[in-house]
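Scroll down for the structure; my scribbles are underneath it.
All protein chains of the complex are present and in place, except for one that has been dropped.
Moving on, here comes chain A:
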Amino acid sequence: MRSYISAYFTDEEDLLRASKTLMEKKILILDVLTPLPVHGLDKVLGLKESKLPTVGFIAGAIGTLFAFGFQTWTFVVDYPLFIGGKPHFSIPSFIPITFEVTVLFAAVAMVFAFLFRSKLGLGAKNKIHDERITDDRFVIIIEANENDEHFNNVKAILEQEAAHEIQLKEHK
């Protein structure tokens, strides 16, 4: 049976320091769960930069082209009307709508990309690891088996770094 350590911290400074020590000792951290964004945690864990901005840029560019093209098609090709004596293809009047559609595409695409990558959203069946992580506890999760050398080693480090509580849980 595979199992893991779940170490609880009451303070984000302790969590940061503990993660740093664990990373320095080359101990694999499976996950860190926090109720709020902790500044500097990404850097300590060596996480890769998010690709979400790229999604936003591409979706925004598609939105720009779509809005501009669609307006051009309606106003110039499909149903040309004279409005205020302006030419059919008048760029300034297209720009506000193009801008809004760009923002809409980028924002919506980023939200859905985020939900998709994080396995969240409607119909997601994720179990909350521990209800306290949505309130005031910070958790580090490390792979370990009971009473082997690795477990004792990790436990000693965590205790030294002021872990509030250390539990051993089993993978289900």
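Just so we're on the same page, contacts are C-beta pairs under 8 Å (C-beta built on N, C-alpha and C of every residue); 3 or more make two chains touch, one makes a residue touch a chain; residues count from 1.
The rule is short, and it goes like this: contacts and distances are computed from a predicted model.
Between the names "Xanthine dehydrogenase family protein molybdopterin-binding subunit", "Quinol:cytochrome C oxidoreductase", "Carbohydrate ABC transporter membrane protein 2, CUT1 family" or "AAA family ATPase", the one given in UniProt for the chain missing from this structure view is "Quinol:cytochrome C oxidoreductase".
Shown as candidates are A:Thr34, A:Thr72, A:Ser93 or A:Asn145; the residue that touches the absent chain is A:Ser93. Considering the full assembly, A:His39 is the residue among A:Arg2, A:Lys26 or A:His39 that touches the omitted chain.
If you put the missing chain back, the residues of chain A touching it would be 39-40, 49, 53, 57, 84-85, 92-93, 95-96.
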